[in-house]
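For this depiction, one protein chain was excluded, whereas all remaining protein chains were kept in their positions.
Up next is subunit A:
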Amino acid sequence: MTTSDWPLWEVFVRSRRGLSHTHAGSLHAPDAELALRNARDLYTRRGEGVSIWVVPSAAVTASSPDEKDPFFEPAADKPYRHPTFYEIPEGVKHL
């Protein structure tokens, strides 16, 4: 198995209409067209999807684990930012 010279691709699958694409995993492929087909074979064989995106992993800019605290810590102790302090009036449906 020599995949070292093939780029890595991130796979996003939409499980059904109306939902957004969700990250499913990654794979190696020589180009985008084959990445799409490999993704079909690896991630949608059991009816999991209606649409696939493949993105070169190199094109993803990720937050760094070193910046975890400045990025995410300040949000942890502010529960008032969550919309949970409203009383829901009676008779409101579909909420």
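The rule is simple: a residue touches a chain if its C-beta (ideal position, glycine included) is under 8 Å from a C-beta of that chain, and two chains touch if they have at least 3 such contacts; residues count from 1.
What we mean here is this: contacts and distances are computed from a predicted model.
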UniProt lists the protein of the undisplayed chain, choosing from "Aromatic ring-hydroxylating dioxygenase subunit alpha", "Glutathione transport system permease protein GsiD", "Sugar ABC transporter substrate-binding protein" or "Phenylacetate-CoA oxygenase subunit PaaC", as "Phenylacetate-CoA oxygenase subunit PaaC"
Of A:L19, A:L42 or A:A58, the residue that touches the missing chain is A:L42
Across the whole complex, the chain not displayed is touched by subunit A residues 1-3, 6, 27-31, 33-34, 37-38, 41-42, 45
